[in-house]
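Note that one protein chain of the assembly has been removed; the remaining protein chains are unaltered in position.
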Amino acid sequence: EPALVFDLGGKFDKSFNEAAYNGAERWKAETGGTYKELEMQSEAQREQALRRLAESGLNPIVTTGFAFGEVLNKVAPDYPETRFVIIDTVVDQPNVQSNVYAEPEGSYLAGVLAGMASKTGTVGFIGGMDIPLIHKFRCGYAEGFKSVRPDGKVITNFTGTTPAAWNDPVKGGELARAQKAQGADVIYAAAGGTGIGVLQAAADEGILSIGVDSNQNHLHPGKVLTSMVKRVDNSVYEAFKAGEAVEPGIKLMDLKADGVGLAMDDNNAPLITPEMTAAVEQAKARIIAGEIVPHDYMSDNSCPAD
Amino acid sequence: MDYGTILQILDSAVRLMTPLLLACLAGLYSERAGVFDIGLEGKMLMAAFSAAATAAVTGSVWLGLMAGVLAAVGMSLIHGLAAITFRGNQLISGVAINFLASGLTVLLGQSWFALGGRTPLLEGAARFGSITLPGAEAARAIPVLGPFYAEVVSGHTALVYVAALVVPGTWWLLYRTRFGLRLRAVGENPASVDTAGVSVPRLRWAAVAICGVLTGLAGAYLATGLSAGFVKEMTAGRGYIALAALIFANWRPWRALGATFLFGLMEAVANRYPELDLGPVTIPSMVMSALPYLLTVIILAGFIGRATPPRAGGEPYVKER
Amino acid sequence: MTRLPRWADLVLVPLISLALAFAISALVILSIGQNPVEALKVMVTGALGSSYGWGYTLYYATNFIFTGLAVAVAAHAGLFNIGAEGQASLGGLGVALVALSLPWPHWGIALPAAMIGAALFGAMWAFIPAILQAKRGSHIVITTIMFNFLAAALLNWLLVNVLRPPGSMDPASAPFPETTQLPHLTDMAAAVGIEWGRNTPANISFLIALAACLLVWLLIWRTPLGYEIRAFGRSERAARYAGIRPTRIIVVAMMISGGLAGMMAINNVMGEAGRLLLNSAEGAGFIGIAVALMGRNHPVGIVLAALLFGFLYQGGAELALWTAIPRELIVVIQALVILFTGALDNMVRMPLGRLLGRS
């Protein structure tokens, strides 16, 4: 029986954790299997949770979020029989599969779309916790945006520097209003649960927003430009499907592997012009072809679009 | 910083001030009557949850508001029972109330909505919409004051204006009415009220109930005005900041407005400028968020002004000759 | 007010209060459509049904013994220390600084140093509210609350900007050197040939906590300082008459209190996590209030209450794992225990006084 551990923020964050949940549910619906799930309440619980799951013979154990990295590094060797899967960071252990996503690629596409949708030429980015991982989103987004609006401006804010930043919709909303006041008319929220506040405020203020991780277009139909989805659901689904035979090592989920992408559906269809679709498709093709390489912020902690 | 930015920050400060102001005034009633209340946080949280849950289920923000107020009054009842009827330790009761709210909101939320302690997103009539005051758009043309009116004064949700009215209302009630005189007296020397033939418990119960109503409004605003639904621990220490503001305001209504506005402004500025660059020094966001607490300690230490709490505060009243 | 016989006050009142708290908790469980009996079963088997469960129960109890003692020592001096949470966090900082500062050759050397670091930082965090209370009359309850927030902000900043190793995204310190890993109770049991509590974090800190109980007992009831603390806590004027200086007692009692709260960090930070995490105290400082109230500020009572809360904590974790009841249930139980033992105690005491027919 597999297990899935959600990070702080909880499985119904409409975002990252919920994507993982959807993957598990898809597996459950298809196979009729059951799985164990657990939500983190605090930083200090992670180790106990992992150990308890491993102790009770669950296998594989999927953990969502880079914050499990350090703990998993410590726990995995104690349970060599158990396979672990971690999402969003790399843990170098023989029984761990690390799923990492090409956030810059997906974000680049989001940036292209934002650039075309923006009337003011100013767009916003609201990140959750101020960490290199989120700068990856920001940097790709900025690059994509600049590719269509070279003179445009990207306003950036982060909600905080601690995990609480993932779960502060009030602050997210205030930041969105502040960005609107500064002229932004499309705001990309890479902020977990905080993003809900961003999307809400954007809808209230009559500007566009871009969701993240899960498809969030339905939250405010016609007001969310698109969502940069990370197919966390696929990672979870495949891990569950592989079961105890899940492959250790690094698994790169990029555009080519359909690991990241933009969500297009009925909810945002009225917002998307054929030109936009064409531009996005073209950028996507060039990225896959390697003609465009969106910069990975974490490779050198800098962003050429700044 | 241009005028537009200033207006935007002020606008944000007003929104962020509102829950603090309502909670602070709530604490003012309770503490002026001699019942210390460190459970503002819990009452607010409970109210936020009940308001959001009810609004989500019924689709009516007004029903949500009522539920929020009822929930907070319910928590007040527990506090009153401990502090007034059973003459228990008011501080401990407050601590318990904060934990109770923190646990119950998630427990009930999870069991009702299975959204990890969250309520569904509120939409349409389940949220407070913003109210555009008359002439707001027309006023924009007037230089300086016009945009101020349109941006900062107009365009808030109903509870913001309610909170603003509660300030003069509280002042009037406290200093111009019989009830206020007795309320202030019971917090200073309950024996004086008792020997004057007025019931001490009744006055304190009234104060605690008003405290419940106002924390109810504060919580409801948080979940249905400021944001669109409840998330766990969404009060995020605002109850304690309200308490800090109450001390800062020296238990006076107009100063409560000033103190909570200051704290709201600090939050708004911190939101806008996480790393506040003041030329030679850059203030990290942690300092900004810690500032209300730091200021409170400084006030309490008497380095700026002097906090003089109601004299009978925190003490259960026992008849004595 | 009617007075109760001593045994009733010490044993019966807390037990009835506890029973009330549990009864209402059961109602809460019912109200969310779950079965309280089932829940209790899960908790008991999960926390006490195996040496694994016991290992975690003891691990949590260790935290609560330290914070319970901390709250109790302050309470004996008539001070309500709500700041154990912040003091425990700062204790964690002390431990981290010690553990990361030197290449410790052996845990046996690192432990005393870490204990000093933990106690020192915890005491330091209690010192400011104490001196403000003593010299400026600032209400210690409010200042310690504020200091909890200040501690959180300070640690946030330090973990993000100072202690976080380069390249890491967690707001956490670097892992401590292997050599500072404290021996687990498992290892100690294995040394005498017993297999017990594999993979649990219970460690030697538990024994240190028990030793701390003994020391606190000696301090409070056997030393002149303890006499002074108790005298001051019950009557400030009598204490002044007796030549007991209020400032000194407030500061000393609060620093001992803060030191004890800080010492908790050798268990959770050094013994378990092996690095300093954000929010490492995990509310144990607040549980200390409930533990001290339940334990009537006496070390023996505190150990029993800490075990109870250790059980609740571990049982609660199991609940979240195996049932649909969220872990927050234990927060509710904790709240009810504090409410009934600390604030509504007269509700139990009054009818009990009539029942026992004493005055």
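Chains: A, B and C, in written order; residue numbering restarts at 1 for each.
Basically, a contact is a pair of C-beta atoms (placed from the backbone, for glycine too) under 8 Å apart; a residue touches a chain by one contact, two chains touch by 3 or more.
Keep in mind that, in the parts below, contacts and distances are computed from a predicted model.
A.B. asks: When you check the chain that is not on display against UniProt, which of "Hydrogenase maturation factor", "ABC transporter ATP-binding protein", "ABC-type Fe3+/spermidine/putrescine transport system ATPase subunit" or "4Fe-4S ferredoxin" does it turn out to be?
C.D. replies: The missing chain's protein name, per its UniProt entry, is "ABC transporter ATP-binding protein".
A.B. asks: Can you list the shown chains that the omitted chain is in contact with?
C.D. replies: Every shown chain touched by the left-out chain: B, C.
A.B. asks: Could you tell which one of B:124, B:143 or B:197 touches the chain left off the display?
C.D. replies: B:197
A.B. asks: Per the definition of touch given earlier, which of B:114, B:142 or B:181 contacts the omitted chain?
C.D. replies: Touching the chain that is not displayed is residue B:181.
A.B. asks: In the full complex, which bits of chain C touch the chain not displayed? Write them out.
C.D. replies: Its contact residues with the unshown chain are 2, 218, 222-224, 227-228, 230-231, 234-235, 237-243, 245-246, 359.
A.B. asks: For chain B, enumerate the residues touching the unshown chain of the complex.
C.D. replies: Interface with the chain not displayed, on the chain B side: 175-182, 184-185, 188-189, 191-198, 311, 319, 321.
What we mean here is this: only the chains that are shown with their structure count from here on.
A.B. asks: How many angstrom between the C-alpha centroids of chain B and chain A?
C.D. replies: Inter-chain centre distance comes to 35 Å.
A.B. asks: Between chain B and chain C, what distance separates the C-alpha centroids? Give it in angstrom.
C.D. replies: 30
A.B. asks: Quick check on chain B: which residues sit in contact with 2+ other chains?
C.D. replies: As it turns out, chain B has residues touching two or more other chains at 117, 286.
A.B. asks: Multi-chain contacts only, two chains or more: what residues does chain A have there?
C.D. replies: 39, 130, 161
A.B. asks: Can you tell me which positions in chain A touch chain C when the two form their complex?
C.D. replies: Chain A residues touching chain C: 36, 38-39, 41-45, 47-49, 51-53, 55, 66-67, 69-70, 74, 78, 89, 129-133, 161-163.
A.B. asks: Which residues of chain B touch chain A once you look at their complex with the stated criterion?
C.D. replies: 4-5, 8-9, 11-12, 15-16, 114-118, 121, 130, 222, 226-229, 231-232, 234, 236, 268, 271-272, 274, 285-286
A.B. asks: Within the complex, which stretch of chain C touches chain B?
C.D. replies: 1, 28, 31-34, 80, 82, 128, 132, 136-139, 141-143, 145-147, 149-150, 153-154, 156-157, 161, 286, 289, 293, 324-326, 328-336, 338-339, 342-347, 350
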